[in-house]
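What you see is the complex with one protein chain gone and the rest in place.
We just call them A and B in the order they show up, numbering each chain from 1.
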Amino acid sequence: MYFFLTRPGHAALIALCLIALAAGCGRRETLVQAGDRAGMLRIGNGAEPAGLDPQVETGEPEHDIMITLFEGLVDPAPKDSSPVPGVAERWDISPDGKVYTFHLRKNARWSNGDPVTARDFLESYHRVLLPALGAQYAYMFYPVTNAQAFNEGKITNYDEVGFKARDAYTFEVTLSSPTPWLLAMMVHNTWYPVPIATILKYGALDDPTNPWTKPGRLVGNGPFLLKEWKINSHILVVRNPLYWGAKDVRLNSIYFDPEENYDTAERMFRSGQLHTDQQAPPSKVAFYRKFKPDLLNDYPLLSTYYYRFNVTKPPLNDKRVRQALAMSIDRRAICDMVARAGEQPIFCLTPPDTAGYTAKAQLKEDPAAARQLLAEAGYPDGKNFPTIEVLFNTGASHKPIAEALQQMWKKNLNINILLRNEEWKVYLDSTEHMDYYIARAGWGADYDDASSFLELSITGGGNNQTGWGNPEYDRLVEVVAHTQDQAARYDAYQKAEAILMDEMPIMPIYIYTRPRLIVPDVKNWAPNPLDIYDYKDVWLEPQK
Amino acid sequence: MTTAPNPIDDSPGAAEPAEAGVSFWSDARRRLFKNKLAIFGAIVVALLAALCFSEPLLCPRVVGFTYEQQDLVLGPAPPGARHWLGTDPLGRDLLARLLYGGKISLMVGLCATLVSLTIGVLYGAISGFVGGKLDMVLMRAVDILYALPFVIFVILLMVFFGQNIILLFVAIGAVSWLTMARIVRGQVMSLKRREFVEAAHALGLSRRRIILRHIIPNLLGPILVFTTLTIPDVILLESFLSFLGLGVQPPHSSWGVLIKEGAEVMEEYPWLLLYPGLVMALTLFSLNFLGDGLRDALDVRGSKD
Partner (left out) sequence: MFRFVARRLLETIPVMFIIATATFFMMRLAPGGPFDSEKNIPPDIKARMAAHYGLDKPLFQQYLLQMKHLLQGNLGPSFKYPSRTVNEIIADAFPASLELGAEALLVALVLGLAAGLTASLKQNSALDHLPMSLAMIGICVPTFVMGPLLISAFALHLDWFNAAGWFLPRDRVLPALTLGAYYAAYVARLTRGGMLEILHQDYIRTARAKGAGGARVLFKHALRGGILPVVSFLGPAVAGLLTGSFVVETIFGVPGLGRFFVTSAFNRDYFMVMGSVLFYALFVIVLNLVVDVVMVWLDPKLRFE
C-alpha cells in the first residue's frame, strides 16, 4: 500500500486508471443501432407512469404506454387521431343521433386467449362509472343515458345506464342527447376495455390501488404485452401474437424510458440511447432547427397556453381592464424570443382547425386601443392602477414568460405587476381557492372537438376557476351544441367564443407545440395534434 | 549524525494555546499576513462584496443596464462592446445580473450564517458554561442531529411553506449551526478552567462579567474562522435549492439561479454558465482560503476537541 506514495507508485496508479478507462472506450454500437437490429423502438417517455390502469390513469406518459396494451372500440387514425375501427369493425348511428350500435370483430382476443366480447365492454364501463373507483374522466361518459346519475351514486342499478350488450359481438350505446363528438371521445384511454376477471383476482373491482397491472398479471387486448416494468428504470412491451392485427405490426418491442428531466433526456438522445424523445428543452430547439432540422419534428398541439383573470377581484372585474391587458402584449415576441420551441400565437381560445372549426372572434393586439380602454376604466396612463400579481408555477418557461409580460405591460400601459412563483401543488391550491389575480394556465383538449375547450368556461365549472359565468354562453355550449347539425353546432361555438373574447375572463397567449426529437430510423411516425401515437404502424430502418 | 531537512514547521508560537490580551491578536495578524493565499482570498472577497453591494449605483450608470431590463429582440448575445459579459435569452445584461445575484447570494450567505451563528453560539455557550447533565443532553442532541440528513428537512420546509427569502435564511441557518455549537462549547469548557477565569472568580467578579469580559473575546477566534467557512457552504446550499426550484424566487436572482439557468444552456450559450460559475467558484475559493488562513493563524483546532 505504501508503494503508491512513491513516485513509481504514482505512475502505476495513473496507468491503472487509464487502462480502466480505455477498457470502456472505442466505437461501440449505440443502443439505437442495437434497437434497429432487434426491432425495438426506444422512446423517452417523459415520466415514470403513475400506473397502467386505463380507467384510473389520466396522464400522457401513462397513455402512451397504455395504448400499446389495450384497444378500444375505435382507434385514433394517424395524423389527425380521428376515430377509425378498433375492436369495433363498423358502427351504425341512429337517425336521431342518440343510439350507436358497434359491431365487434370476431377475432379480437385478450392476451390470455379469451375473446373480446360486448360483455367485456359492458362490464368495463360499469367499473369506470363505479363511484368508489374515483375515475377522473368518468365525466366523458355523461352524455350516455343515466351515466352521470350512476357515477354520482344517485342510482345504483347499472342496467338503467345506456349501455347494452345485444349479443356477444354487438354493443349498443344510448345517449340522452345527440353528442356528435362521442366517437372522438372514445379514442381516449378511459374507454378501453379492462379484463374484469383478472382485476377481481387481485383485489376489489372498485379499488384504484388494485395491483393487477404488474408484469405477469396484466392482461390486455392491444398489439403489445407488458414484459417488464422496473420503476424509474424502464418499461418493456413486446408484440402480442394474439392481437387481431398482429401480422401488420412490424415492431418487435418498445422500450419506454421514464426520464423526466428534459436536459438529461436530450443528452440521452444525442448519445444514441433513444430513438425519440418527446420534449427537446426549449433552449435547444433553436439549435436543432438550425443545425439538425432532420432530427426535430415539431408540430402544434391541440393545447392552449393562457392566463386566467380572477374576475371577482378589482380591477379585474372591469372587462375593459382585462381587454386592455390582453391587447397590450406581443405574442409573437413571446413565442419567438421567450418560449422558443416553435409555438404559435393564438388570439382566441380554441386552436384553429379543431375538427374543422376555426373561431372567427379573434382579439387584436393594439397597445394604443388598450391604453384607451385602460383610461376609460379609470386608470389613464396607468395612474392609480393597483398592484396586482401574476401567479405561475415553477417550471418550464413560465417564469421568463411572466417576466417578459411584466415588462410589456410596464412599457405599454405603464402599470406595475408583481410576480408570484409557487410550487406546483401550492399553485393548484391557490387557483382552486381563487387566491390570485392573474394566473398562468394551460389546457389540452381531451378529444378532437372545440367543446373540449369551450366547456372550460362554463359557470361554476371545475376547470373554470375565474369566477366568470355567462348564462348565454352556458346555453350555447351545453344545450345548443348538442345537435347533430354540424353547421348549427359550429355556429353555437362561434357565438360562444365571441362572448369569451369580448368578456375576456381568460387571455390566450399561444398554442403549445411538441418539439419532438426523432431519428430518421423511425418510419411512419405520424404526429398529430392530440399527441396520440399508435405504434402499430411504425417500423424501424437502420440508417447507414 | 545528520538530520534530514525537517518538513515540520518549527516556528515559535506554532503550538501555543489561546491567551487573552493584545499580543495574541497581533501575533495572529502577523501569521495571517504571511499566508499569501489567505490575503488573496480576503482581497477578492472584499472586492466582490464591494462591487455587488454597490449594484444599485453601478448598474444603471457604469454598466448601463439594470438586472431586469429585457431586450427581446437581441436575445442571447455573446460578450461584446455593449454587453461586456453577454446577455441571457431574454436579452438581460449578464454583468448586471451577476452583480445583483451576487448581492443576494452574499446576503443569503451572511444572514443565514448569522442565524446559524446566533443559535450555535448561544447553544454551545450555555452547554459549555453550565456543564454537567445539561451539557450531556445538549451535546447528545447535537450528535444525533449531526447525523441526520438535515437538507431533507430544508427541502420539505421550502416545498411546503414557500418560498420567501426570510424563510430561506432561517431554514439554511437552522441547518448549519451544529459545528459552531460544538466548537463554542469546547472552547467555553476549556476557557472555564483557565487560571485567569479562576482568578477573576476569586476576585469576586460576577458570572456575567466573566462571560462578557473574558470568555466571549476568546471565542471570537473560532467563531470568526467557522463563520468564514460556513458562508461558502451556505451559498452552495442555496444553489442546490435553486436547482430544485426551491431557492431564491423571482423577482430576486442569485448566483445559484444564474448558474442553474446557465447549466441548462451551457452548450448553446456557454458564457451564461462560465462567468457566474467562475465568479461563484472564485468567491468560494477565496472564502475557504481565508478561513483556512484564519484557522492557521489563530491556531484553532478541529471539531471534536
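Note that contacts are C-beta pairs under 8 Å (C-beta built on N, C-alpha and C of every residue); 3 or more make two chains touch, one makes a residue touch a chain.
This is a predicted model, so every value here is computed, not measured.
Engineer: Omitted chain: which shown chains does it touch?
Structural biologist: A, B
Engineer: Among A:Asn261, A:Thr312, A:Gln486 or A:Gln543, which residue is in contact with the omitted chain in the full complex?
Structural biologist: A:Asn261
Engineer: Of the listed residues A:Asn416, A:Asn463 or A:Gln486, which contacts the missing chain in the full complex?
Structural biologist: Hidden-chain contact among the options goes to A:Asn463.
Engineer: Write down which of A:Met40, A:Val56 or A:Ala147 is the residue touching the left-out chain.
Structural biologist: The single option touching the absent chain is A:Val56.
Engineer: Hey, which chain A residues sit against the chain that's not shown?
Structural biologist: Output for chain A: 2, 4-6, 13, 21, 24-25, 27-28, 31, 48, 50-53, 56, 58, 131-132, 134-136, 138-139, 152, 207-214, 230-233, 257, 259-261, 263-265, 267-268, 270-271, 273, 423-430, 432, 441-442, 462-463, 465.
Engineer: Touching the hidden chain in the full complex, which residues of chain B are there? Just list them.
Structural biologist: Touching the chain left out of view, chain B contributes residues 1, 3-4, 6-9, 14-15, 140, 144, 146-153, 155-157, 159-162, 232, 236, 239-240, 243-244, 256, 259-260, 263, 266-267, 273, 277, 280-281, 284-285, 288, 302-304.
Simple rule for what comes next: only the chains that are shown with their structure count from here on.
Engineer: Applying the document's contact rule, which stretches of chain B touch chain A when the two form their complex?
Structural biologist: 68, 70, 72-73, 75, 89-91, 159, 162-163, 245-246, 249-251, 264-265, 267-269
Engineer: What residues of chain A sit close enough to touch chain B in their complex?
Structural biologist: Checking each residue of chain A against chain B gives 263, 281, 283-284, 286-287, 333, 337-338, 340, 394-395, 399-400, 402-404, 407, 418-419, 421-423, 426.
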